[in-house]
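With one protein chain held back, the other chains of the complex are shown just where they sit.
By written order: A, B and C. Residues from 1 in each chain.
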């Protein structure tokens, strides 16, 4: 099976998601700072989502790099991840246009949670295809960062109904935690070469 | 002729189709569950179409994998398939926004039928280019699943005017039938290696 | 210079152009045939433009296939072609929504004319980079089909102000003339192998 085409298709979808999110920032009719002010929350939710899609692209890039076999299961696990990521423009727009109101903030968290789960499923299906002694199997091991993200999203979602800013802080915190690319994979890759 | 570029262009078009369909889910103005409710049919028709585009990408990926020659005829058969798939965002939006009304449901089926026919034409044109003793020629053989899909669509289209939910069930059923990637090709590929 | 990346970028832009044109077919609010009727001219102008973008992709594919050197001049000639093609969604939408009225039909022809000219410039800049004895230089030679297209567009544009259907027939006629991929290049390629 052809890994290149899986990467190319995923790159295409991620590139489109990251770019059409900006279309939610509707061009205002006024020409002064007042006209821009209502766009501020839309803009900041765009920045947050751009960060998240960037992180997913980055980690996807790393993970596929060490995958050896692409089975039918991997193809569908990948499409499942892309499905949840494709909802980013919608939830980003809804959250931004409503100034980070309770339900939109919670729904944003739900999509983050589902995308993280889908990423975990994809990792597992690659490990299953490659064998648990594979590079990825050893690199991921007990996926501490992944598990922590899921817990933090799960806390942030109900929190969004009581304190939106706190939920936002959770979302931003998880993003910052992931900004560093997955060093576990790089470390194992280096170990591989060193052996 | 360059197979890579045909795949890259198809991947691009399919990636865009699958992603712009989500733009039909317009960001609502309200912030409560009431505001989301009218989006439910749009969302479920989005899920169905995402599944279908995923299936087409998946099978297209498998089919091109075993194709050897890309002739002018194959290029145009491929564009013809992409044309019908490009109508997915339109029919998905129309069906979703009208809560699966009769005519939109039927038209959705017409586009499914035309896409299935275009896929069949593409398969035939690849077989013609590669020879009927080619890998694909032997793998497809009597295309049972493809023929069954066409029959089911042809039943579902008139059915949509009497019982929309039943027509929907047909569409979903065909999708589930195809969710398994084309094992005939994988089987023949394995046999190839075993010889 | 990297031919692959020029092809990838062009494929991306053409894939997006061909797909976003469908967004000009706005989902109607009604659910009967009456609701679809105003979309008929939009749909038929979409079909025409899909055909044209398909032809450009097809011929671009053939032309780049035989190009050897990609200079700065070729990069910009290619971007220039993509610029005119990027105006297709706009002129397609304007012509379709206005039922092939005079000025929109003429403007559509102007964009066709400019794209054809840009394609000719691109061919010349590739020949200049590769040398006139290059494969493309010999294949294109006196570009009869290209020159005829430009003449037909140039006749159709003023004609659009007097008889829109006739102008449309010219546009469709040129498209049909190009549907056959550029056999001159295939012929020379075969001759090359035969030598």
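A few points about this structure:
What we mean here is this: contacts are C-beta pairs under 8 Å (C-beta built on N, C-alpha and C of every residue); 3 or more make two chains touch, one makes a residue touch a chain.
The structure displayed is predicted, hence computed values, not measured ones.
Touching residues on chain C toward the chain that is not drawn are 1-2, 5, 8-9, 12-13, 15-17, 20, 23-24, 72, 75-76, 79, 82-83, 86-87, 89-90, 93-94, 97-98, 101-104, 107.
Summarising the interface, chain A meets the missing chain with residues 7-8, 11-12, 14-16, 18-20, 22-23, 25, 27-29, 31-33, 36, 47, 50, 54, 57-58, 61, 65, 179-181, 186.
Note that in this section only the chains that are shown with their structure count from here on.
Ranking all chains by how far their C-alpha centres lie from the centre of chain A, first place goes to C. Fitting chain B to chain C on C-alpha positions gives a rotation angle of 90 degrees, to the nearest 5.
Chain B and chain C have Cα centroids separated by 27 Å. For the pair chain A and chain C, the distance between C-alpha centroids works out to 38 Å. Multi-chain contact residues of chain B (touching two or more other chains): 8, 12, 15-16, 20, 23.
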